[in-house]
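Of the protein chains in this complex, one is absent; all others appear in place.
Up next, subunit A:
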Amino acid sequence: MLQFVIRRFGQSIVLVLIVTIITFFLMNLAPGGPSSMMRMDATEAEREAIAEQLGLNDPVIVRYGSWLINAFQGDLGLSLSSGQPVLDRIVERFPHTFNLAIWTVFFSVIIGIVLGIISAKNRNTWKDHLINFGSVIGLSVPSFWLAIMFILLFSVNLQWLPSSLVTGDSIWDTIKMYIMPVLILSTATLPTIVRFTRSSMLEVVSQNYVRTARAKGLKERTVVYSHALRNALIPVISIIGVLIPRMLSGTVIVESVFGWPGMGRLIVEAAQARDYNLVMGVTVVVTILVVLSNFIVDIIYSKVDPRVKNIG
């Protein structure tokens, strides 16, 4: 276990480094710079002075180096657009995205597995076809369009659900607030989970050990939900690790459409303002989030599949 954690930690650091390097250099390739976003009436001299003060005139490598050194000490710098510490801005936005992501994962894993099982058990019947059709729609319809349609239907016409973040009093208000964003965000994850569960289940039920379970005289329920499902979930768990980054990138659109003050929207704002420090900060945090979630997925995987030995 410890060995696994250490190895994983090393890999994660390398990953974060690579991601930050790419982000940093790409950002500097983009035309304009933070100075171009300053007040329009700033004089050339003022611009120069500010650029000098922020160290923007140093070579890219030097700037990345000093950013990295500071970052390792927990200092992500000041936001160039607001002057606040980057960390503060992230901490303020983080919970919104985190909650959205957690609920989306829960929702799509549970519903995805249930629908996958229903699909497999009713293979080639209308239920299966319906679920399959829904998956295809979910995967292929652009989420921003779907989000707008949802808002038009449920917020504007029916007035059932709020179209943006509202601070409600009751739990029910909070739940209502989450319904549409979670649904939209799930279109990035749910269909894949349904399909994986379905095909995995179908493969597993023809395995020899399922026959053995029946030959023992076990109840059909035990055979399917204990012997077969436990095995069928193994590939499903591993795909969840792949889906989490996909879902996190979906937050950019969902948060923008629903006006959520989360990190997905923050990174868009930061990029538009050429706020290098803020973009870097959000990138680091999101990368760590992905790394952590994959770590958790791997732990669960090793608990479900005893053949994965090296994780305790």
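Simple rule for what comes next: a contact is a pair of C-beta atoms (placed from the backbone, for glycine too) under 8 Å apart; a residue touches a chain by one contact, two chains touch by 3 or more; residues count from 1.
Just so it is clear, contacts and distances are computed from a predicted model.
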## Note on the structure
Answering from "Fumarate reductase subunit D", "Oligopeptide/dipeptide ABC transporter ATP-binding protein", "Elongation factor G" or "CbtA family protein": the UniProt protein name of the missing subunit is "Oligopeptide/dipeptide ABC transporter ATP-binding protein"
### Task
Can you work out which residue in A:Leu218, A:Ile239, A:Ala271 or A:Ile300 touches the chain that's missing from view?
A:Leu218
### For subunit A, residues in touch with the removed chain
206-209, 211-220, 222, 227, 230-231, 234, 304-307
